[in-house]
Structures are given as C-alpha cells and as structure tokens.
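The complex appears here minus one protein chain, its other protein chains still in place.
Coming up: subunit A.
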Amino acid sequence: MSSAAGPDPSEAPEERHFLSTAEAAALERELLEDYRFGRQQLVELCGHASAVAVTKRTVLVVCGPEQNGAVGLVCARHLRVFEYEPTIFYPTRSLDLLHRDLTTQCEKMDIPFLSYLPTEVQLINEAYGLVVDAVLGPGVEPGEVGGPCTRALATLKLLSIPLVSLDIPSGWDAETGSDSEDGLRPDVLVSLAAPKRCAGRFSGRHHFVAGRFVPDDVRRKFALRLPGYTGTDCVAAL
C-alpha cells in the first residue's frame, strides 16, 4: 500500500477498506474453521493489540457481555502489564468459560472491578484519563445487553475525556453507522481484524486496525486493502 498516494478516486471508499457485518462474520468463521484458530487465541491477539492504542495512565474499561467485552477484559490485562492503571466496569457477566477465566485473570492481577458506574459523567471525567468502550461489537443489538450497559452507554455519550472504541463504537449500526450523530463519538477507533462499514463515518482522531494476525490469503479473499504494518507492530494507523 503506498502511503504517499491518496485513495484511488475510481474506487468507492467502502470497497477499499471495510467489511460488511456478514463479511466480518465470514472472515472470523474462516479463521476459526479453516485456519483452526481458537476463539481464545483471537480474543487474546485482539485485546493485546487494542491495549497498544491506549496512551493515558488511568483507564476505565467498560465491558459488555459478549465477545467485544471479552476483548475488553484481555485489553485491560495487557494495560496492567504495560503498567497502566486500568479499572473495569463489567456489569452483565457472561457465564461462558472464556469470560470467566478472563475475569479471573484480571482479578488476580489486582485490576479493580467497579460495582456501579456513576451516572454523573463528571465523576468519570475526573477519575480517569481515558475510557475504553468494549460494550457492543458488530451484530449485537443494544437491547441484548441489559440495563446497566445501556445506561453506561448513555453516560459515555457525555464524556469529555477521550474514548477508545473497540471494533465499532458501541450502539452504532455496524453497516450504516447510523446513530453516529446521536451515539458515541470516540476519539480513537480500533478495528479488530479489519474495519467494518460503519467506520466510514468515524470522525475521531485516530483509526487503528488491529489485524496483524490475519493471514495474507484471508485478506486477499476479502479484497481488503489496508496499510502495511511496520516492524513488529500489531496495529496500523489508517
């Protein structure tokens, strides 16, 4: 990918960079079924890469009950390893083994779990340097995640400290990015594996793709054109 040249004007932007929700699911299926990656491996690689995008010391990581939340738990652990000060808000806990083990790892590493998120956003602005939104991934309806997560998202809309969203800004439609006006306005977006269509509407400062682990053949199969990664970096800036 030439970083000097701009986008090819004859190519529609959404074909250049982004995946539809169906394609994203198909890409994940390919990694799980054809490449025999385990879900644990992929979540670990995504969470580790997401932590690289954080630059403030005190971080609140808000985790939903599905895969996005699992990535958030991994991210929080790596933030601790990187010597940041993460705190987790994980109100609706998944019962599956992967989530339970990831939670144990965070607890054992002395990462505090909030029992309650203040609705007064100023308290959050004052307590933390940055918030990581790991609530909703593509294909998960806001209504599926329960009251506390929904209320948390309402509070995060009013945040004045930076917000880093994992994969998609929670609550955005993954295809159209609708609700991107009324919804979360992240400062940083970390697309996992590859950007989703709604990322076209992202207007924050930095968009990273955490997809170093995606094999070249899979990238070619989905006709993804993404910037190259330098050195041993696990994220690339778009």
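By definition in this document, contacts are C-beta pairs under 8 Å (C-beta built on N, C-alpha and C of every residue); 3 or more make two chains touch, one makes a residue touch a chain; residues count from 1.
We take it that contacts and distances are computed from a predicted model.
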Problem set entry | Missing subunit (named according to UniProt) among the choices "NAD(P)H-hydrate epimerase", "Potassium voltage-gated channel subfamily D member 3", "NADH-ubiquinone oxidoreductase chain 4L" or "Mitochondrial ribosomal protein S22" | "NAD(P)H-hydrate epimerase"
Exercise. At which residues does subunit A meet the chain that is not included here?
Worked result: 34-38, 40-41, 44-45, 48, 58, 80-81, 83, 85, 87, 100-101, 104-116, 118, 123, 126-128, 212-213, 215-217, 229, 231-232
